[in-house]
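In this view, the complex is presented without one of its protein chains, the others remaining in place.
Each chain gets a letter, A, B and C, in the order it is written, and its residues are counted from 1.
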Amino acid sequence: MNRPTGSVTVLLFASAREAVGRGELAWPIPPGGLTAAALVAAIGAKFPRLRPTLATCRFVRNGGYLDDLETRLRPGDEFAVHPPYGGG
Amino acid sequence: MNRPTGSVTVLLFASAREAVGRGELAWPIPPGGLTAAALVAAIGAKFPRLRPTLATCRFVRNGGYLDDLETRLRPGDEFAVHPPYGGG
Amino acid sequence: MSVRLTDEPLRVDAAMRELEGPGLGGVTLFAGRVRPDRGPGGRVVALLYEAHEPLATRALRAIETEARRRFRTDRVVLWHRVGRLRVGEVAVIVGAACSHRAAAFDAARFLIERLKVAVPIWKTERARPVRRPRPRPGPSAGRSRGSGRARRPAAGRSRAG
Partner (left out) sequence: MSVRLTDEPLRVDAAMRELEGPGLGGVTLFAGRVRPDRGPGGRVVALLYEAHEPLATRALRAIETEARRRFRTDRVVLWHRVGRLRVGEVAVIVGAACSHRAAAFDAARFLIERLKVAVPIWKTERARPVRRPRPRPGPSAGRSRGSGRARRPAAGRSRAG
């Protein structure tokens, strides 16, 4: 098995954090690269309690909302999982 | 000329008071009696500057709004002249 | 007190305290301040607010009762100041606390709209300051209680400008 080529930081807020049990994960990028869609699928596979929440979430890469989940992530990227907002 | 048979107290607020120069008048009731309509006509005649204001006013006798200006006033009545309200 | 006609300054933090209650998650407050409008007599520096008591208080209570019924809240404030107010001072505070925000907004809007048309309160412009009352001796003389809320309208005040 090849060594990962760096990692992304996954930030989990509110219900997503509570489903996983922590608010931050360092997720390795496999040698073939990692798209946002692949990352979402992988964390859903690793944390089954997170799956129902993920279906309602928006995703943010380095402070910008991600519309295209085929975007390839790069080492050092911050990838945030935003459940529906609940301010007020 | 016969002596008046008592008087009503006329209260003038806001623009009505400013047109007359004071906020309260003791208005004599003539021997034949005095309706609200006759009182309004009489104070309008005595204070011409009050006339434009009177056309916009509501009238209150002893704390109750007067719908029927043919109501006869009695000695000691309080008759208030309410220009359009301007709270807030 | 939910209905108030007073010559003391009105404060929104006091209104907030009045609007506390279990489950009342949304509070909407409206405060009306004296604006420096240009009137016929020059730039407005103050407004004289007066009320016809006790009719005014009775009208405020009727609005309160209707708001409670329509918007299902038992926490409402309807406060109006009387007397001479300078530009920037708060003349009126209305507010409502409800379990959800839509009702709180609707109730507060209802309160101020009704207050403006149904309560015998008036403002008269003062384009220049009227002469100040002579200072009275003693520290307790700072407030002239009841000015503007007398049953009798203030007589002989001349319009400045």
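Some observations on this one:
As a convention for this text, a contact is a pair of C-beta atoms (placed from the backbone, for glycine too) under 8 Å apart; a residue touches a chain by one contact, two chains touch by 3 or more.
Since this is a predicted model, take the numbers as computed values, not measurements.
Within the entire complex, contacts from the absent chain reach the displayed chains A, C. Contacts to the hidden chain, counted on subunit C, fall at residues 11-13, 15-16, 20, 22-36, 88, 99, 101, 104-105, 108-109, 112.
What subunit A contributes to its contact with the hidden chain is residues 11-15, 17-18, 21-24, 60, 63, 80, 82-83, 85-88.
Here is the rule we go by: only the chains that are shown with their structure count from here on.
Annotation: 27 Å between the Cα-based centres of subunit B and subunit C.
Work out the mean CA point of subunit A and of subunit B, and you get 78 Å between them. If each chain is reduced to the centroid of its CA atoms, subunit A and subunit C end up 54 Å from each other.
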